[in-house]
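The complex appears here without one of its protein chains, the remainder shown in place.
As written, the chain order gives the labels A, B and C, with residue 1 at the start of each chain.
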Amino acid sequence: MIVIPASQRFEGKIRDLILDSTSSFRELTLYGKRIFLTDSVPENQAEMVGMEAILMENGLYSRKMKAERTTVEVGGVTVGGTGLVIAAGPCAVESEDQIMEIAESVRHLGADMLRGGAFKPRTTPYSFQGLGKEGVKLLRRASDATGLPVVSEIMDISDYPIFADDVDMLQVGSRNSQNFSMLKFLGKTAKPVLLKNGMGNTVSEWLNSAEYLLSGGNGNVVMCYRGTRGFEDGTRFTMDIGVMPVLRDKTHLPVCADPSHPAGNRAYVESMALAAVVSGVDMLEIEVHNDPAHALSDAKQQLTVEEFAVLSKNARKLRDSLQK
Amino acid sequence: MIVIPASQRFEGKIRDLILDSTSSFRELTLYGKRIFLTDSVPENQAEMVGMEAILMENGLYSRKMKAERTTVEVGGVTVGGTGLVIAAGPCAVESEDQIMEIAESVRHLGADMLRGGAFKPRTTPYSFQGLGKEGVKLLRRASDATGLPVVSEIMDISDYPIFADDVDMLQVGSRNSQNFSMLKFLGKTAKPVLLKNGMGNTVSEWLNSAEYLLSGGNGNVVMCYRGTRGFEDGTRFTMDIGVMPVLRDKTHLPVCADPSHPAGNRAYVESMALAAVVSGVDMLEIEVHNDPAHALSDAKQQLTVEEFAVLSKNARKLRDSLQK
Amino acid sequence: MIVIPASQRFEGKIRDLILDSTSSFRELTLYGKRIFLTDSVPENQAEMVGMEAILMENGLYSRKMKAERTTVEVGGVTVGGTGLVIAAGPCAVESEDQIMEIAESVRHLGADMLRGGAFKPRTTPYSFQGLGKEGVKLLRRASDATGLPVVSEIMDISDYPIFADDVDMLQVGSRNSQNFSMLKFLGKTAKPVLLKNGMGNTVSEWLNSAEYLLSGGNGNVVMCYRGTRGFEDGTRFTMDIGVMPVLRDKTHLPVCADPSHPAGNRAYVESMALAAVVSGVDMLEIEVHNDPAHALSDAKQQLTVEEFAVLSKNARKLRDSLQK
Partner (left out) sequence: MIVIPASQRFEGKIRDLILDSTSSFRELTLYGKRIFLTDSVPENQAEMVGMEAILMENGLYSRKMKAERTTVEVGGVTVGGTGLVIAAGPCAVESEDQIMEIAESVRHLGADMLRGGAFKPRTTPYSFQGLGKEGVKLLRRASDATGLPVVSEIMDISDYPIFADDVDMLQVGSRNSQNFSMLKFLGKTAKPVLLKNGMGNTVSEWLNSAEYLLSGGNGNVVMCYRGTRGFEDGTRFTMDIGVMPVLRDKTHLPVCADPSHPAGNRAYVESMALAAVVSGVDMLEIEVHNDPAHALSDAKQQLTVEEFAVLSKNARKLRDSLQK
């Protein structure tokens, strides 16, 4: 049971009541609020409700827990504020020249953040697995040169030390979206997390993955939708745009869309990105490559720099027009 | 095999070539072009290609057949032109008062067309099945009073005489999207058709349903996306926004979106409608009721008149901003 | 509301009670029981319940309506009895020689019924559409020659006169599984119906399609599962074997499985057929062709006569071993 005192003044009394009950509990601080997590329903819950504490079974992610929308700071960039945050970069870091060139390009074209994979979750073991630690170092160098904070996927918590200093935001990919061991670990850090949905998961299951992070005390979570599995063969994944208002309804967490993966085809990325912008996303994550035809992964869906220039301009313009 | 002469000048020569071959054929006129449908690949196809005729196995719906986008005229309203067409109205016609009141309201709020079900495909036989013929008459009256052309679903070709005069656009619903007998019949009329996708069909299958209409000679087809079956339980159906650029890529036919059915919840309809507008749809079909709580069907997803006012205004504004 | 008197003795009293109420109603006889369908909940329902009448909102298909399993007679063959009924034959009737040869073969190999398509629902209008009326005549001839009753798909109720005399069981295909106009029409006949599931429908929706037939008074319905849409690309459709115990739980109607369509590959058909037999189906429908490589449709999934011989023998043997 989640017990949230109505205000700081009542924390002590609520704690005393829980201590009086037969429930065990632990405490955490999330978004500046003191929260008690009990292992059962306290017998004296009525007294807590009487003090206007909120008691609920689940949902630190929910708007019942926190009505106002959350913002997440990533290396000086605010996700969830008034501006649209655009993270752009290659599917995978392939070389120093490649990442430096792309980073400079996307910065010039208005990106706020650099994305790039160093550890790559590839369907087969014989596909390019990323540069690993060296890739992270290159991302850092590109970040330092451009001032863009970096988001990159972590596939194994034993790699955490590599990411801790050099990566500003940790991406948890679709294939690890229900890797609860990893989520528990990251929940105990304060690192911003970009949490993708599992391709076979519902929104409700995905929010529960976020709950693993939040209940550890890490509130710096951005939900990133990358499409779900469906039967349509004209695209790579199904981008269910109804997910956006559902998320807006059910959580205070900021929302990102990754249109590159569901599109699976560069010709469709911009259209799907703009649909996400209209749906109110706080952030876009876009795959951009300086030479997509020769990319070592996701060759078909990475945008050219020129295509990204158009997308970036149109996304900003659209966001502005929505805020008038 | 579809054989399309490069221009009118070559029609005679192409016909002669096909007559010389061993293929049987029939002719039709579509979008002002003479088209030959042969039952096999003519041996002398090389000569036709030499005259720049287009030969293809399938795809009167395709942009190879017709590069420029198609427009469909519905009672004085143009679908597929520069303006966004909004059809609004109740799930089902329930009474004269109801349909007259809603028709007046949506006309005032900027709807271009009136929608309303008279014959209703309900999952169970004990749910309200619609007013039938009487419902069509009421729609006609509402149309005459407001000047809004009417779109309504036909469930059986034996009802065609009822629709022929009084309904401006025939809706073929999701459950009849692969009712090929009905499509063949409607293909021989010139009636505008609003063709919904089957909930278990791919875009490619859906376009082939349109091909049944086009190959009969009826080019007045608007593709209306109403969501597909998925596993997400936060909405009623999955609204795969990637379908929009795929359609734009593969067909010259105008595109409509019905966000009411995939939303299944009035709170989500506007968000999903605006996403469709950004994706470039030519038309929206929205369920609006004067008293949704007491509607005889789809109570949860029909908008109030006030909600429709907001959606309509925002959709127009968005469409305008995209055209600047 | 469905009202079912506890026994014949109470019919008159129940009718009087309904007449006393403000509900309108109609009567039908189904499985020898008199049933009243009211348009609302009768105010005096408590009195009916007091007489042990069953009142329920839905489910003439349900085991609450009828605990014992239903049998359907098709030209002398009983579906739903102790024996496994196997219907076999080509996807489409292609010629007299073809259908006669196949019919003789499958009869020799133990088939109980002949299947064959005369009117074919093909995804594109340019694929072979079947021989139509002539195909039905050929089926009749093959039936007369072999003694096997015939099941064939009806795509349009205007074709009903063609089927009425010459076809023993009408197949309603996946694409017309929610063609409620057709179902209502067939509900008023006494013809056995093989009702396939819509590829995007749940079991619950499918049972409601059966309800359209039953509520018209036609209880001769066999539910035929042909797979659902899924994302697996190793087969053509998803054969959800969990559907079988769900049907067994929810309905008294006999169950058939069509493993040919979900397999989409002749190598997988037998395995999937035997799984259905173990799951307790009453009937199998198998596509068999004398020359699959040159079949005009479904070439990859039709069995050769030799493959059918193996399947038929193994299915019978398995069924026998289950009944020991």
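In this section, a residue touches a chain if its C-beta (ideal position, glycine included) is under 8 Å from a C-beta of that chain, and two chains touch if they have at least 3 such contacts.
What you see is a predicted model, and the numbers here were worked out from it, not measured in a lab.
Looking at A:T71, A:N208 or A:N265, which makes contact with the chain not pictured?
Going through A:T71, A:N208 or A:N265 one by one, A:N208 is the residue touching the chain not shown.
Check the options C:V150, C:L186, C:A210 or C:M239 and report the residue that touches the missing chain.
Final answer for the missing-chain contact: C:M239.
Which chain C residues touch the hidden chain?
Within chain C, the residues touching the omitted chain are 200, 202-204, 227-228, 230-235, 237-246, 248-250, 262-263, 267-268, 271-272, 274-280, 317-318, 321-322.
Touching the absent chain: which residues on chain A qualify?
1, 37, 57-58, 121-126, 155-158, 175-176, 178-182, 184, 198-201, 205, 208, 211-212, 215, 228-229
Going by the touch rule given at the top, which residues of chain B touch the chain that is not shown?
For chain B, the residues touching the absent chain are 229-231.
In this text, only the chains that are shown with their structure count from here on.
Given the contact rule stated at the top, which pair of chains has the most C-beta pairs in contact?
More C-beta pairs are in contact between A-B than between any other chains.
Please identify the chain lying most centrally, where each chain is represented by the average of its Cα atoms.
Centre-most chain by C-alpha means: B.
So how far apart, in whole Å, are chain B and chain C when each is placed at the average of its C-alpha atoms?
Roughly 32 Å, centre to centre.
Please list all residues of chain A that touch 2 or more other chains.
230-231 - these are the residues of chain A that touch more than one other chain.
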